[in-house]
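This report concerns only the one structure given below.
Only one protein chain is missing; all other protein chains are in place.
Then we have subunit A:
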């Protein structure tokens, strides 16, 4: 039950003061309104206009898009707009397209769920606007102040109530119905939840005593949403589940967003996270998020499997619109040179990895850069050092290669293991990427080189040997590196990370698929429950994705792009698992709507090959990775590939520091 009381703002002295202050300055009619927003019509009245309100598309303070925030009243409806200034971005890389991506075009307050204000002692104030759908806009930073006036203006025009749980959260309820407005003003515990649509609360009783405050708050948001969605008669089952599912997602997004925004701010302004306030807030705010998946499991388990699947209230492309940074063009030669000092050292490897993460590499740079991002060459090595290493490694390669080349036919007869491996490799190299010009045709020498590298690897790492899938990993590397020894050592570096994928007992694969199931549980609990009900939790349908890093899902060029992005380990070394989640989320409605069982799911996933939008998936994966934050990292057990096995206690010490 909803125990919380939703306080009116008028009891807040601080707020009352701001209202007085605000009312004087905001009731102005701006003639410039018409030209600045195409959505404004003649009868629209600009109630509030604030310049220098900015967003930061990334956590870097330098990347900032400034614009003008407005509140516009048209008839009885209130809208919010934020339009970035033209040609005014602090970062040259941000194109017009980027700017328009973030533009907020006349959002009606009926679509807004809540506004959270942040007034850090150090740095600028900002707000986070959460929509009824659970989506949130990026934090809006008020570089010229004005948060109070902004809230005051809203308060004068629609019902805005302060959340009982968090004094900085303001719940928006735009009631057109006077009766409901009156009911709401009585502040009856559930009055706000009634919203304006036909009530379905009689069947919506998910609130067991175990529900915490956050859940309650978001439930009212969910009802708000269901009110704005046309309701049809004769579908009561639908309604039962609707608000719950959405409430979970609202909560999920809401808490994730606030956490991310806080971290963003800390980074922007160098806030000390150990200072009393934020330390306290950190603990108290993260907790609900950790608890959340369990609770939603409880709810979803009550949902009968045959119920119709509701349309996704928050398509991921919108989520990425909010968080995922637009992809950039690939890194080109002049830009690459700028990353190097005169002797060829990468001066800022973090920045390089970041740049590659967002755009990949132009093809001609791959040969030079892949060795670095794979860890074969050190970032701080000079041209000369790399040249030297190359020659040393070349002779080392020849030595290992010679080990199997010197096995005579007579010796091979008594060496079954060798014969088997050689036979298997020879069978597989002629079945790897043969449609590609580089490998096509009879007696193609590149096929022989591939065989030699794989066989040499099986002597370099005799314990791991050869396993199917390795040739898929090698094919693009050999194509890029050209040189046999260089390709071999890059392949070795890659298998340092992915070797466990090919363990005989499959434990590397199982640990990744297990981590994936945990991530889906965190990031899409209804989908997780669906998989559970349909006996799909082994995630074998993602086996091929993980085993060879999506090699069979994309065309060759796109595979290379994806790989260099994953190899940067930029937001996470397990980004590939977030890519899995992102793709599954893109198709979650189809999967659940069609009631796919394990067989159909496997077939469906297999047939996605060639259909997946790489850039969108990467944006979504980044967004999910950021949203999941440390909760996501906690889903992935230490040592899950491509992580190195843990051999000392340092990781745990670090983990402890983070928790404390």
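We take it that contacts are C-beta pairs under 8 Å (C-beta built on N, C-alpha and C of every residue); 3 or more make two chains touch, one makes a residue touch a chain; residues count from 1.
Operating definition for what follows: contacts and distances are computed from a predicted model.
Undergrad: Given the choices "Rab GTPase ypt7", "Ras- protein RABB1c", "DNA-directed RNA polymerase III subunit RPC9" or "Exosome complex exonuclease RRP44", state the protein name listed in UniProt for the chain not shown.
TA: Its record in UniProt gives the absent chain the protein name "Ras- protein RABB1c".
Undergrad: Specify the residue from the set A:74, A:468, A:532 or A:643 that touches the hidden chain.
TA: With A:74, A:468, A:532 or A:643 as choices, the missing chain is touched by A:468.
Undergrad: Of the listed residues A:149, A:433, A:452 or A:486, which contacts the missing chain in the full complex?
TA: Candidates A:149, A:433, A:452 or A:486; residue touching the omitted chain: A:433.
Undergrad: For the full complex, which residue in A:548, A:596 or A:614 touches the chain that was left out?
TA: Final answer for the missing-chain contact: A:548.
Undergrad: Touching the missing chain, which residues of subunit A?
TA: 306, 424, 427-428, 430-435, 440, 467-469, 471-472, 502-504, 506, 509, 538, 540, 543-544, 547-548, 552, 598-599, 602-603, 606-607
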